[in-house]
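Just passing along the structure, written as structure tokens.
Shown here: the complex without one of its protein chains, the others still in place.
Moving on, here comes chain A:
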Amino acid sequence: MTLTVEPSTPVRRHASLADRARAFLPKIVLAPSFALILFFVYGFILWTLYLSFTNSRILPIYELVGFDSYVRLWSQPNWHMAIKNLAIFGSLYIFFCIALGLLLAILLDQRIRGEGVLRPIFLYPMALSFIVTGTAWKWFLNPGLGLERAMHQLGWTSFKFDWLISTDMAIYTVVIAGVWQASGFVMAMFLAGLRGIDGEIIKAAQIDGASTFSIYRRIIIPLLRPAFLSAVIVLSHMAIKSYDLVIALTGGGPGNATELPSTFMYSYTFTRSQMAVGSASAVMMLMGVAAIMIPYLYSELREREK
């Protein structure tokens, strides 16, 4: 965040009061929000970091005890479960959102009739809260209420789809619901990217006799690189902080089969009276996000400097 606004012309010695006020105006306007963000975001990040080095349980304690809570965190089977689930959920969620989003965007980009109707339909899930998505999919995937029962009633009695209640497969239902929610949004990002591609390049390729497939593979998709990057960034932080979707869909169950770092953090901090371990897990999550964001910001900023 930059606050310094360089005046384009050197300030004259006899600048009027109004001119001087105008030069400061952006700083004055931005100052409150900057102060609030500094305190409520970065201040509390530091506070959480501090708490993770204490022995806080039900309420914060400020006596430092070193890396104790990190040792406890990494010795919890629940935390290993959460990390494993995040790896499964995160990678599949990002992959399928991008694959489906790109496919939908390419199909919509064929100058088809009714694009104005179809686009909002695909985008609509993004307008729902994760709680609604989770609850709807919970009913839909529940073998006793939703799809399986409907198929049985239609006469297909051997149909079986019980991932939601299976400890091995439940995490994949979270992927399904998450992909349903976010792929339309990814589609919109790719669609914007596709519309930004210069039509002349494609025409030139067509004149050279390139097939549609190779135009997409060799020209269009490589040109969409910035859109891919944005999609990965947006989706990966959504995956790491994903909480309400799991709570609504499976409640972390069956057993702890769908525990994620975010549900782990909440339960240890607020219901299990292990605030220090919860803070340590929050710090680990922050480091996970940072591991993705810092290389991204670095490459973006370096490109801008060029």
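As a convention for this text, a residue touches a chain if its C-beta (ideal position, glycine included) is under 8 Å from a C-beta of that chain, and two chains touch if they have at least 3 such contacts; residues count from 1.
Assume contacts and distances are computed from a predicted model.
For the chain of the complex excluded from view, the name given in UniProt is "Probable sugar-binding periplasmic protein" [choices: "Nitrile hydratase accessory protein", "Probable sugar-binding periplasmic protein", "Glycine cleavage system H protein" or "Membrane bound FAD containing D-sorbitol dehydrogenase"].
The chain omitted from view is touched by exactly one of A:Ser236, A:Thr250, A:Thr263 or A:Ser279, namely A:Thr250. Residue in contact with the omitted chain (choice from A:Asn78, A:Ser236 or A:Ser279): A:Asn78. Checked against the full complex, the one of A:Arg119, A:His152, A:Lys241 or A:Arg272 touching the unshown chain is A:Arg272.
Listed here are the chain A residues that touch the chain not shown: 57-59, 61-63, 72, 75-78, 138, 142-144, 162, 164-165, 167, 250-251, 253-257, 267, 270-274.
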